[in-house]
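A single protein chain has been omitted from the complex, and every remaining protein chain is retained in its original position.
Chain nomenclature is as follows: A and B, assigned in order of appearance, with residue numbering initiated at 1 for each chain independently.
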Amino acid sequence: MLRFLLTLFYGFALWAGCAVAAESAPAVAPGRAQLLAALLAPPAEQVAAIRGLVGVEDAAITPALTAWRAGELYLVPLPDGSRVPATLAPAPNGGEQLVALSVLDGTAIPDPAAAPGSATPLLIAPKSLKPLDTTAPLRRAMRDVLEVAGVADPSPSVRRESIERLGQSRKPEHLPLLQARLVIEKSPVVRTALADAIAFIQLADSSHTVRLAAIAALGEAHSLAAASRFKELLAATPPPPPDETAALTAALKKIESHWKTVNFFGDLFRGLSAGSVLLLIALGLAITFGLMGVINMAHGELMVVGAYSTFVVQNLFVSVFGATSTAFHFYFIAALPVAFVAAALVGLALERGIIQFLYKRPLESLLATWGVSLALQQTFRLVFGPANVQINAPAWLQGSAALNDVLFAYNRLFVIGFAALVVFGVWLALNRTSLGLLVRAVMQNRQMASCIGVRATRVNMCTFAFGSGLAGLAGACLSQLGNVGPGMGQLHIIDSFMVVVSGGVGNVLGSVVASLGIGTVDQLLQPILGAVIGKVLVPFAIILFLQWRPGGLFPTRSRSLD
Amino acid sequence: MSVPAKLSDVEPRFFTRAQWASFLLPTLVLALVLPLLNAALPAEHLLRPSDFTLNLYGKYATYAVLALGVDLLWGYLGILSLGQALFFALGGYAFGMHLLLMIGKDGQYKSDLPDYMVFLGYKALPAHWEPFYSFSFAAAAVLIVPALIAFVFGWLAFRSRIKGVYLSILTQALTYAAALLFFRNDFGFGGNNGFTDFKRVLGADLNSPDTRRGLYVASVLLLAGVFLLYRWLTRAKFGHLMQAIRDGENRVLFSGYATARYKLFVFVLVAAITGVAGALYVPQVGIINPSEMTPEKSLEAVVWVAVGGRGTLLGPILGALFVNALKSWATRAAPELWLYIIGGLFIVVVLFLPGGLISLPAKFRSFWVKLRSKAPAAESLAAGH
Partner (left out) sequence: MSHPILQAEDVTKTFDGFRAINALNFYLFPGELRTVIGPNGAGKSTFFDLLTGRAKPDTGGIEYSPVPDTPATDLTKLNEYEIQRLGIGRKFQTPSVFAEHTVFTNLVLSLKGPRGVFASLFHRLDSAARDRLDALLKLVRLDDKRHWKAGLLSHGEKQWLEIGMLLASEPRVLLVDEPAAGMTDEETHRTGELLLSLAGKHSIVVVEHDMSFVKQISINGQVTVLHQGSVLCEGKFDDVQSHPKVREVYLGRGKN
């Protein structure tokens, strides 16, 4: 299987390479010519030639030198007497023969014997070639080149990483290179990294003023790496001069307080998104439990129905449009209504089949729906397997936005926004539509409502299906944040019951406050007290909270008892 | 209007003679005859209950005590506690600590410390473990730890008049939170592996048939004793008050009774007794881990009671036996069906058989009476035609 895939891959690479080669004229960039010269130079001049590559900007340098150092670079002799530096790979037809991939352009070297224009690659027998020799001085030279090669890489993120690495190495010899780069560098992110790296190296500068300036610059830049270096410097013997110590301490303080703030807002954001997930789950519960007085222990499983619906829609999109198509990235939009409807239908069946007989017996409805939840879990296991299923986030939900070092993941942002939208929708539905009026009428007095002509049965069905559908939406959202498996419903259900209990009954605003509160407090406590402690404290906090609500949750004030 | 059947007076006799007989006979058979047959008869004898059978019955007896507690709270007092497995497991853990220390140097690591502590790099036994070397301290902890947790939770919950499904959900959250805590290694109780590999209790080898028989007899006697205790509680005025609280707590409140104290008393008492059952359960199955205190376990105990028949004392015992026998059969015969079976039991019992199995004979009887009264009428109708 693996072999087949490899073959496929190389075939594809070959085809692509030939296509490119056929189109573009072989205009060799100056950097590449210098590389070629260094590779082909006589051994005595090679060290100097390689060192000459420092700071030269060319994408082929890094792979060529990396292969050479690893002893995987070969000089392939051609009939015209020229030699092409190349790496070897198995031939696409799966035989013993190897093809040579030129390190200069990454394409397979065509067979000179074949007809011009044909794509037949040059085949090489294994062990017929010897890798290019390396010596210790050569390897050192190559290491030095590779160390700084990234600074000139075309990709800004690679540049940034290698610049940060150079800064960490604290070698003064890199200073000229970095400073030269700073003059021509355009990307602001890389410029920041460059300034940090220069300042980092300058921490060990012989000049007192340069050192002070570097400390101040790093403090200003909130560099985390600098903070740990500062601590080392402060603890060193002999300690730095007094004014430098003061500068170090001040800069350290600045950095630490900055990151404390960043972490706080990061936690707050995560808490807000966790609370939003909780809110999505709890809203459905607030309707079925709060308004209808029905304890639906299978609510978590209705949520899982929504999550698996998302999974099915995703697979459908893959098989219809393909996994790499643009259309695939919109599967999630299509999955939302599907999840809602699927969960609502299951909820409807549950209401008709069981719950309608138990409206007056809340404890019994709790037990019966628990039974349903067990059966549903087992069904998920049998249909989708016991393991978690793979859900790929669409491109527009991946990654994050950074604001002043605080990262805002797009999927979390989406959940917060979506929850806000759903809350608004539910509020509208309950307070501004005739169905909402009927719902509230039936919830307040079932018998009276049916006396005045409200079809209570139908209202019950609709309300329950609506609450279940909301659970489905929550499940679809959760599929973008965490694992989707048969047991995922149980993970969140108790938390969301807590939300409904503490938020007040049938109270949308109460649910919002309670879920955001529980989600945020849990997240903020985690760094201080550990991962589980929030969950442990919540029920106790709720019981304590109920202590000062006189008469419990529902102060009775009717003429008769109970 | 038909005159209703005479209901029991406020102070019924504890047991009638027939009731005494039907209590003592099975107790005698289970606690005396079976273990004697097991000890005296040769291994292949037809009448000899196997060691495995006794061990299984002993386990069921501790389950039945757990179920009786659920029933006293739910069937009599109207409190559906989904946290009873927590008290069962706490009793088990308290006794498990003692059993673990009694392993001594016979553990895998040949250390004075329990195996998991060695594995986690403990240097010395934590201070709160020291007293558990004493059997009597552990036995006291078996009663006191669950009772204390129940007291703190119950005091807070009952005084703020949390009841019904709200109380159920909070008890569920309580046991869920506790399970999460015990699952953690740094909580110090062995993480998700819990305690296991026990060797001896009170100096006796836990693997010897004699010790196992002793544990079985202790479990049966515990069940019988708890049955008598609950019988005493549910009769007379206290029992009537419990049921009055179940049916209309406010009315009881306005009759001058501090209902919260009644609930707290029963809640704490049941927690302590359930803890004892848990303590006897652990040496018989040889392991205690946090999965024993999950909400699922509590709900399983509730289904025993619901299936057997709540509001009676015999029902929960029957239910615990029936459902667990069913479970051990189903998990062998068709493991993938077990969740459907227990889920279906929940639904069927709630919808169609609220009285549980124990109400079946009466149902059949009334069905039979109806059938007989109808049959002659139909005959005469046919004859007249």
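In this section, contacts are C-beta pairs under 8 Å (C-beta built on N, C-alpha and C of every residue); 3 or more make two chains touch, one makes a residue touch a chain.
Only a predicted model underlies this, so the values are computations on that prediction, with no experimental measurement involved.
Chemist: May I ask which residue of B:155, B:265 or B:322 touches the chain that does not appear here?
Modeler: From the options B:155, B:265 or B:322, the contact with the absent chain belongs to B:265.
Chemist: Looking at the whole complex, which of B:111, B:193, B:243 or B:359 touches the chain that is not displayed?
Modeler: B:243
Chemist: Over the whole complex, note the residues of chain B touching the chain we left out.
Modeler: Chain B touches the chain not shown through residues 4, 6-11, 233, 236-238, 240-241, 243-244, 247-248, 250-259, 261-262, 265.
Just so we're on the same page, only the chains that are shown with their structure count from here on.
Chemist: Could you please state the distance in Å, as a whole number, between where the Cα atoms of chain A are centred and where those of chain B are centred?
Modeler: Their C-alpha centroids are separated by 47 Å.
Chemist: In the complex formed with chain A, which residues of chain B make contact?
Modeler: Per the stated touch rule, the residues are 74, 80, 153, 156-157, 159-166, 168-170, 172-174, 176-178, 180-181, 183-184, 186, 248-251, 254, 295, 299, 302-303, 306, 336, 339-340, 342-347, 350-351, 354.
Chemist: Give the list of chain A residues in touch with chain B in this complex.
Modeler: Counting only chain A, the residues touching chain B are 295, 354, 357-358, 362-368, 370-375, 377-378, 381-382, 494, 497-498, 501, 530, 532, 535-540, 542-544, 546-547, 549, 551-553, 556, 561-562.
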